[in-house]
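This is the structure I want to talk about, given as structure tokens.
Every protein chain except one is present and positioned as in the full complex.
Here the chain labels run A, B, C and D in written order, and each chain numbers its own residues starting at 1.
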Amino acid sequence: DGEIYFPLQSYRVGPYAAGGTGFFGGFIDYLNLINERDGGVNGVKFVWDECETEYKVERGVECYERTRSTHQPVGPAAYNPLSVGIAYALIDRATADKIPLITINHGRTDSTDGRVFPYVFPLQLNPWSEASATVNYIGQQLGGLDKLKGKKIAVLYHGSPYGKETIPIFELLAKKYEFEVTQIEVPHPGNEQQAQWLTIRRLKPEYVVLRGWGVMNPVALKTAVKTGFPVDHIIGNVWSNSEEDVIPAGDAAKGYVSVTTHPSGTDFPVVKEIVETVYGKGLGNLADKGRIGSVYHNLGIVNGILNVEAVRIAQAKFGNRPLTGEEVQWGFDHLVIDEKRVAELGAAGLLQTIKVTCADHEGGGAVKFQQWDGQKWNVVSDWVASDRALLRPLIEQSSEAYAKEKGITLRDCSADNPS
Amino acid sequence: MTGAPLLVVEDIEVVYQQAILALRGLSLHVDAGRAVTLLGANGAGKSTALKAVSNLLRAERGRVTRGRILFEGQDIGRLDTADLVEAGVIQVLEGRRCFPQLTVEENLISGAVSRRLRGRALRSALDRVYDLFPRLVPKRGLNAGYTSGGEQQMVAIGRALMARPRLIALDEPSMGLAPLVVEEIFAILHRLRDEEGISLLVAEQNAAVALAHADHAYIIENGRAVVDGPAAEIAARPDVRDLYFGLKTSEERTFHA
Amino acid sequence: MSDLLATAWALEQAGVTPAFAARDGKAAVTGNVALLHLADIDLAFGGVKALSGVGFEAAAGETLAIIGPNGAGKSSLLNVINGIYRPQGGRVLFEGRDLTAKGARAAAAAGIARTFQNIALFKGLSVVGNIVTGRSLAHRAGIVEQVLGLPRARREEGEAHAAALELLDFLGLGAYAERPVGALPYGLQKRVELARALAARPRLLLLDEPMAGMSAGEKQELSDAIRAAKARFGMTVLLIEHDIGVVMTLSDHIVVLDYGIKIADGTPDAVRNDPRVIEAYLGQGH
Amino acid sequence: MTDLTLTPPRAGVPAWVSYLPVPLLLVVAFGILPFVGDQYLFDAILVPFLALSLAGVGLNLLTGYAGQVSLGSAAFMAVGAFASYNFLLRLDGLPLVAGIALGGVTAAALGIVFGLPSLRLKGFYLAVSTLAAQFFVQWALTKFDWFSNGNTSGVITAPPLTVAGISFDSSVGRYLLSLGIVSLLTLAAWRLTRSEIGRSFIAVRDRDVAAATLGISVLRVKLLAFAVSSFVIGIAGALWAFAYLRTVEPAGFDLDRSFQILFIVIIGGLASIRGAFLGAGFIVIFPLILSRLGQFLFGDLFDSGVLENAQKIVLGGLIIAFLIAEPAGLSALLARITRRKSI
Partner (left out) sequence: MDFLLEVLVGGLLSGVMYSLVAIGFVLIYKTSGVLNFAQGAQLLFAALTFVSLVERGLPFVAALAVTLAAMVVIGLAIERLVLRPLVNQPPITLFMATLGLSYVIEGAAQLLWGAQVHGLDLGIDDSPIEAAGIFISQFDLFAAAVAGVMVAALVIFFRKTRTGLAFRAVADDQVAALSVGIRLPRVWAAVWIAAGVVALVAGLLWGARLGVQFSLSLVVLKALPVLVLGGFDSIAGAIVGGLLIGAAEKLAEVYLGPYVGGGIEGWFAYVAALAFLLIRPSGLFGQKLVERV
């Protein structure tokens, strides 16, 4: 008896509603699939309720406070806000309340360091890994990392902490591979980029890395075309990679390449099962079925898989019953999904293998690249890994500074995860 | 008394902001072709009475809560100001209220908006006003905000005339004007009554001038008409002279009508 | 009179208002030193010449009336005197000091106060609040003192209130002390404005049509009040008024403006009979 | 003389009676709530309510009393928060309260800078020009990561909330700390409005020319208003950052927040200290009620997006309705209601 509870701080209204409906739709669809198909995980069903945040921090906080002590005795299993701002505001709270905070593909890079942030999980990909993988991909395109030398790369980033987060990493990579990087800011919201693209045109870089957000993305593509920059040499990051980012740009987006942690489309067994089982029973969450298999929807499904697997792993230790947040944290801390498990989950090609440890809360760090053909995204690369060894010391430097500022003593991970 | 009653105000009560009782059972009437003046101390309710007549109270969160107002025998309580202007009642507001950013001529034309005049008809309507107020001719292209007080008063009256009213309600037309101009303006009002048969309802503090140019007068106090009668008679009453001509200061401020 | 002076107004000695040349009314009235001296004032707005070469003197203690048709430049002249407008030419000397274009605050600090043609009360304050504001210049306490209610702030506040209550009584406004000014009848508002100006203890009081829109009785009352205030506080009054009756009874000296030019300057009788004044302003009726 | 009101003034009731509710509220807030409230009440409702009320009080000093409309309040909140953070971080051993106060002082200094245009501009021209502060501050805080101690995410986190050796780092603690600061500053603001300076604010607002002729330096008063208001708003920002969110990014102080504060002031009532609290109550609590009610009544029928949009419509409609019913704000509405009752 009892259930596992996910309070969802969703956003289906406001500027980012398109992403929110897709992501939370996918998440809910996957939880429904597990409930309907398997009767829950090891016999324990999932429940959730949605609390609208409009992507606003204080509303996210209110939602957190509203739900944090409900569904006792175990309480919420984890929070998945998909909002950088809300995630920041929840770090202290979730840590104090011992509830995992999942920031898949986003959040602060240094929260990868599980010694300082035991309850925060930027699963799959942190911003620095993304930058590193992108450079690796550009190297591949040029015919080897050594070919980067002397080339020009422009980074067009959103004028927010999120956008700025990778500035030092690109500088570092430029130094390492001896390419020239120019980082150009687009002020929020980014609906005007004439000046930036003219600067780019004068610069004539080989590639432009687009670290956009919301309306900034289609405008970047349109302005690129207007100023004569080839769109297939623009590489979007993980928040510039959805259908919502390219559809408004219309034809201008044809040929645009972007990072993704998972391909879009419905050609995966797990997505098919969702269509059959969940949508078949009329339980599907997306009002517009055309969006099934879209980037955000699939991200929601991936997020669902990761959450459910963490619960499953934790149950193996604590027993097949509803779990407390602290117990689920253990599951995330030991979240390992190998090729075999990926296949079992029906997510081959959709989900990368992941190995989270006490110290490393990212666990993945690889991306694929996809290209928009005007109708859909086509994957154009295999998994491209990031240079995690290069990044790790920097991450630790940053997280240790945070620990010092906050007076946090580092968690000892040597015992837990013998490597 | 000659002429049929053009405007009849019957026992009206006016409340501002659901709290301030400004008129408490005021009755008066204006006969066609007559000039009627309302006298009274500050705050007696003169302006309120005029605004009630031309239905301008709503803009100040005021309401007629009792009684009725008839124009040519018709209850006009439910008409709005624009309907009233079309029916022939127009008000010249206290403090002139020209449109400061419009030129003198545009101000005048704005008075004819309800009549949809154009071309020659508009021209002749303007000429009629310029005839009455030749002083405005050289200023026609100037922003009204920059003209003198007397000129603004003329613009305001001229603007009202452009609507071809049958009753003009004027709120303190003499306020702040030089004696010569006051004379000039009242002379013109006189002319309008005599030559064009326009009825006038004039609220004034300047009792001497107002009574000299009116046919009939009401004295308003505390939101009621306490005295009324032919202007000449009123002007002759000693208590009125005491209070409104300022020959003596008096402590005793009430009438026994 | 002098006992009252000794009570409420003596408190002011503790403040910083500059000493008067003549503190009691009598001496001031008899004095005939030029308190205010205007020389060749020119003022134009864009193309419009509002004042051309206007100059005159006001003796200490006198009541000077400025009359003239609408738009003659009377209000503009007042605005020049107390520093609201900056004249293009000419000089404003007050007690020998040059105030030309020094701004309104300097004029106020020098001892000039005024009322406005269109009532300019502070609608958000009560009657006392308005009057107390008239004494702003006397306040020295800083923000911290005022917020914490330290002794100096308390004392200044007390003095200001006492002075305001005095004036309320004096002008017969006692019953309205706590009323918001916006709801008062026009005549009373004008009186509150006068009280506010008096609260500054000016040596020169400028009144711009203080009686416009009043009934004859009210005009009479206000004339009495002005006279009494003058006697009591011993200041010079410069007044703009269209009611020629009031002007004749109240003023010692009249200046007439027409189209920005001074056309007459003299005693009431002389001005009244000046044919140019009759033609430009008074008309035959007077 | 003739302005007889239908509702006569409450003759014979001494003025202090109308202040009676204040001590009563304080007794409840300090003496009772800390013992009966739960964490949700403190962390999700009361603390943000207090911080926003204080911001409302601050803006009301500027907009309500001194008549200068500002759309840049959130920027001053941000400055208060980031400056306090840096003072506490960089000055070893600086007491928390001093750090917060210095944050307020920094905000005040910036307020003066961005208040300078008010000497020339009025109305919406001024309002729009304050947006320069809004966008500039947000840009600068994001751009230069010195402000966030080199944090690549540009976020700052709350310092330990310890005053005189007592830790306020619990829910109740944060609430009490906020309540204490807000009460003190509100009292100060209230006293200010009743002082000579407060009157000069009103004088400048109502008739700046007349104020100048009384010797009030319009320039000084306006800048003082900007300074005082920004000081209070800056401290509200520090509370918002430290006692409420605890980890914030500059984007948390965006234009929406500025509007929110202006809303609080106008819905609550201009030139009314009490109004700021009523307005904040409305803005903070009302959407919560709406959202919970919506969830409760229709949660099963519609998805949360539909509900949210419907709530948005209701909220917008209610704001308009309130403005129509009582343009002078909730404070005036309350006054009218209590006056009715007292007859």
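The rule is simple: a residue touches a chain if its C-beta (ideal position, glycine included) is under 8 Å from a C-beta of that chain, and two chains touch if they have at least 3 such contacts.
Computed from a predicted structure; not experimentally measured.
Residue-wise, the contact with the chain that is not shown comes from B:106, picked out of B:72, B:106 or B:196. Note that of B:4, B:82 or B:236, the residue touching the chain absent from this view is B:82. When the omitted chain is restored, the residue from A:199, A:266, A:353 or A:378 that touches it is A:199.
Set against the missing chain, the residues A:17, A:278 or A:292 yield one that touches it, A:17.
Although one chain is not shown, part of chain D still touches it, namely residues 63, 69, 117, 120-125, 127-129, 131-132, 135-136, 138-139, 143-144, 209, 255, 259, 262-263, 266-267, 270, 305-306, 309-313, 315-320, 323-324, 327. On the side of chain B, touch with the chain left out of the figure occurs at residues 54, 56, 58-61, 80-82, 84-86, 90-93, 97-102, 106-107, 109-111, 113-114, 116, 118, 143, 145-146, 159-160, 163. Contacts to the hidden chain, counted on chain A, fall at residues 12-18, 20-21, 159, 184-189, 191-192, 194-196, 198-199, 201-202, 214-215, 218-219, 222, 225-228, 244, 247-252, 287-288, 291.
Throughout what follows, only the chains that are shown with their structure count from here on.
Averaging Cα coordinates per chain places chain C and chain D 41 Å apart.
Counting partner chains per residue, chain D shows two or more touched chains at residues 1-3.
Those residues of chain B in touch with two or more other chains are numbered 20, 41-43. For chain B in complex with chain C, the residues that touch the partner chain are 20, 39-43, 95, 146-151, 172, 175-181, 183, 205, 207-208, 242-250.
Residue ranges on chain A touching chain D, taken from their complex, read 10, 12-13, 17, 21, 49-52, 54, 56-58, 61-62, 64-66, 68-69, 84-85, 88-89, 91-93, 108-110, 159-162, 164-165, 167-168, 185, 187-188, 285, 287, 398, 401-402, 405-407.
Contacts from chain D toward chain C in the complex involve residues 1-3, 188, 191-192, 195-197, 199-200, 202-203, 205-207, 209-217, 224, 228, 271.
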